[in-house]
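Okay, structure first, notes after.
Removed from the display is one protein chain of the complex; every other protein chain stays in position.
Just so it is clear, A and B label the chains in written order, and each chain counts residues from 1 on its own.
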Amino acid sequence: MEALLAVAVLFGVFFVLLFAGVPISVSLGIASFLTALVFLSFEESTYVVGQQMNVGIESFSLLAVPLFIFAGNIMNNGGIARRLVDLALVLAGRVPGALAHTNVLGNMLFGSLSGSAVAAAAAIGGTLHKRQKEEGYDPAFSTAVNIASASTGLLIPPTTAAIVYSTVAGGVSISALFMAGYVPGILMGVVVMVVAWLYARRRMAGATSPRVGLGEGLRVFLRAVPSLLLVIVVVGGIVAGVFTATEGAAAAVLYCLVLSLIYRSLSWADLKQVVTSTVVATGVVMFLISASSAMSWVMAYTGIPTAITDALLSTADSKAIILLLMVAILLVVGTFMDITPAILIFTPIFLPIATELGMHPVHFGMMLILAMCIGTMTPPVGSVLFVATGVSGVTIEQVVPRLLPYFAGLVVLLLAVTFIPALSLQLPEWLGLLG
Amino acid sequence: MTTHDRIARVRGVLGAVLLATAGTLLVLMTFLVLYQVFTRYVLGAPAAFTEELVRYALIWTSFVSAAYAFLHRKHMALVLVRDRLPGRARRGFLLGADVLVLLFAVVVLVVGGTMLALAARHDYSALLGISRGLVYAIAPVSGLAIALAQVLNIWEDVTGEPVVEAEGTD
Partner (left out) sequence: GGSTTSTEATAEDPLVLRFAHNLNDRHVTSQALTAFAEDVEERSDGRITVRMYGNGQLGSETTVLGQLNQGIVDMTRVSAPGLANYDPGYHAFGLPYVFASEEEYYQVMDSPEMAEFFRSTVDQGFVGLTYYTSGARSFYTADTPVRTPEDLRGLKVRVQDMRSQTELMAELGAAPIVMALGDTYTSLQTGLIDGAESNETVLTQSAHGEVAKSFSLTEHTRIPDMLVISSDAWQRLSPQDQELLVDAARRSTEDHKVAWAQSIEEAVTEAEAMGVEFVTDVDLEAFREATRPVVERYVAEHPEVAELLSVIEAAGE
């Protein structure tokens, strides 16, 4: 009874405020406060929501989030992205639709450095857009490819999505999550490339880039080496236990800063802009985490996760059906919600069910993040969709039909990741990270 | 000087203070974490205090940054319903949302945060002996900053004229 009332108040208030346009963090906070108020006095509710909003962000490992955002913002300031695009161009040069594949590879390479899908869509897609247009690529096609592959970096480490998930899931190993992301992240890129190849083979058979000589290829590769080295320093360092994710993130800030100085791509004005956008992103993300920990507390106090788990396990009797149900809900959520709030809100609800079904928390995390990656490309709310169409000047109406095959391919991948644990768990298992 | 100019000036000063504070804390945290790695591998004697200090600094950075983001209306929100409404209704929703943020900041951050800070004032951290009351004091302080930011935003909603900042901090 208590849990039922709590569910009604918490989600009722939350969704009303959400759709009324109240900031998501404040919608969460107010919904939590009002739910607490049903069971506790005004003073008690005020105290406990205030308390959770503070202690929820008192965490050394969470510092990795603003620091990776910081590093990513330095990286976005040019130099690094261009070198990665050049490298991707050499790698994908002879395949039909070469520039589209270049875009996918570029997004994956960029994603292996940065954890921002939006930044990838803008930096890589933005760099390639003009060239694709010149070579006669259909802008709606190239934009769709950019959108579908931009969020590979949310799975390929380093990724703040994994850090946020680790925190809200109660300290799931960040190293294990990082390693688990490689296979689904790379497969995501592969799926997009296969779909693009099928399209390009029929409609744009001649669209390959000129052959690049070995010497030129080597030169391009060497120019990208300093950027790629960051992966080894940061991800390698974290997984090998040389330093924590937070220390790795600070190292990434330093590394990107030094690299930008060498490339002379960062002026004082740029740096000020970088700090400003990092402060904004930090405020947005951390306040969301802060408010969501109030929500988690209220849910635990009123017994919501247990009630939902019990209800779901008693109505649906097969594991497969429950998993499909979760996938469906997450895809719907992904249409209108951004990845961080979705992780923060749905982990406390779905993780207990997943573990009850025998799913490893690392595996569940990959399923959740991939579902949300797909969500970044769908209307009505899709951060990547908005940025990528903005960069290329294509309307959302034009790009959506072109996105459908990629969406279908990625949903198939999501089902594969959901039902084949090894896709997520094998790599961390081999490295002895699953404990 | 018109009301509009005064509001623009308050907005400029508030934004500059919040940005300078959060930016400094952000850079400081980066340095502290790097220093921690440096002392461990280069000096062979890990600094123990950095972890504690950085944990507290993160709370400060987060709340101050959040206030800055409220001042500039940067917090994530689902505006697709609101944006489809006719002008008057849209302004009503915008105003309503801004009032709710203001109330939330006052009730939870200012009042709740003060209660928390007072209750924890004799609780000292293990290594540096910092009072946790001091750590949590940032909640009411940024609560007030958010409240002020919301007053400015609400003024904007009501008058319908966006305030151009006196200084370009964004």
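By our rule, contacts are C-beta pairs under 8 Å (C-beta built on N, C-alpha and C of every residue); 3 or more make two chains touch, one makes a residue touch a chain.
Not measured: the values here are computed from a predicted model.
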Inset, instruction - For the chain that's not shown, point to the residue among A:V55, A:A148 or A:V234 touching it. - result: A:V55
Legend entry - Identified contact with the non-displayed chain, of B:D5, B:D83, B:D123 or B:E161: B:D123
Inset, instruction - Could you list which residues of chain B touch the chain missing from the display? - result: 40, 45-46, 48, 51-52, 116, 119-120, 122-127, 129
Legend entry - Residues of chain A in contact with the chain not shown: 40-41, 43-44, 47-48, 51-52, 55, 170-171, 241-242, 244, 297, 300-301
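Please note the rule applied: only the chains that are shown with their structure count from here on.
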Inset, instruction - Mind checking the centre-to-centre distance between chain A and chain B? Centres are C-alpha means, answer in whole Å. - result: 25
Inset, instruction - Using the touch rule from the top, collect the residues of chain B that touch chain A in their complex. - result: 19, 22-23, 26-27, 29-30, 33-34, 36-37, 51, 54-56, 58-59, 61-70, 72, 74-82, 93-94, 96-97, 100-101, 104, 107-109, 111-113, 115-116, 119, 135-136, 139, 169-170
Legend entry - Residues on chain A engaged by chain B in the complex (per definition of touch): 17-26, 29-30, 33, 43, 46-51, 53-54, 57-60, 62-63, 66-67, 70, 243, 246-247, 249-251, 253-254, 275-276, 278-280, 282-284, 286-288, 290, 336-338, 340-341, 380-381
